[in-house]
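Excluded from the complex is one protein chain; the other protein chains are retained at their positions.
And now, subunit A:
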Amino acid sequence: MEWLKELMHQLKPADQDAPAFWQRYSAALKEQLPKDTPLAEAEFVVFDTETTGLDQRQDKVLSIGAIKVRGLQVLVSDTFECLVQQEGAAATKSAEVHGLLSKQLEQGIPEGEAVEGFVEFIGNAILVGQHVAFDIAMVNQMLQRQGIRGKLRNRSVDTAHLAIRLERRHADSHTLKTAEYSLDALCDRYNLPTDDRHTASGDAFATALLLLKLLSLAKKRGVATVGELIK
């Protein structure tokens, strides 16, 4: 069905009233890499958001951290990081987890600026994250509040799902323990450094290293192209 969705989008006329960054984004998305592109040539953006809670409609994004992976290398030079100004955000429980104090958040940038920067950063790269659907939904919610009619349409890879898929070739949902596929558990299992967790950037960096590991594992399982990875 994905091909049909994509086709429909491409046929739809571009939103003439949309801001320039969104028009650039829409144009970029028209040129996706072919599905038989080898993984070594694909561009990924690994990202994570810190939010006031887990409700996709009510809660808000407090910070975004993102880093690019290209040629199977994590590019420390290509990173995106921002704190987002959110009113009343400090009162939430999540703030304690992330250690983001209201004072810090006041130093953040307006939501519109944050989402614009992020969208410019990702372009048509494959989005990667731990439970990436949630983070994409949160970004979409930000877009919506900025009055943009449209959502992120990048290809995406959920590192937790990918790990399950690669480790358990005949997945049995009954015996699956989700706790074993948390970012902490995965980093631990794959012996990856996990300093500075629980900031958006720290998690994005850890997830990027996890992605490298999983891509290497994928190669061994015969997953060699973008198409095979995102299916």
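Methods note: contacts are C-beta pairs under 8 Å (C-beta built on N, C-alpha and C of every residue); 3 or more make two chains touch, one makes a residue touch a chain; residues count from 1.
Just so we're on the same page, contacts and distances are computed from a predicted model.
Asker: For the complex's missing chain, which UniProt name, "CBS domain-containing protein", "Transketolase", "Dissimilatory sulfite reductase subunit A" or "Phosphate ABC transporter ATP-binding protein (PhoT family)"?
Answerer: "CBS domain-containing protein"
Asker: Where the complex has a chain not shown, which of A:Gln58, A:Gln73 or A:Gln144 is the residue touching it?
Answerer: Going through A:Gln58, A:Gln73 or A:Gln144 one by one, A:Gln73 is the residue touching the chain not shown.
Asker: What is the set of subunit A residues that contact the non-displayed chain in the whole complex?
Answerer: Subunit A touches the chain not shown through residues 65, 67, 72-77, 79, 81, 190-193, 195-196, 199, 201-202, 204-205, 208-209, 212-213, 215-216.
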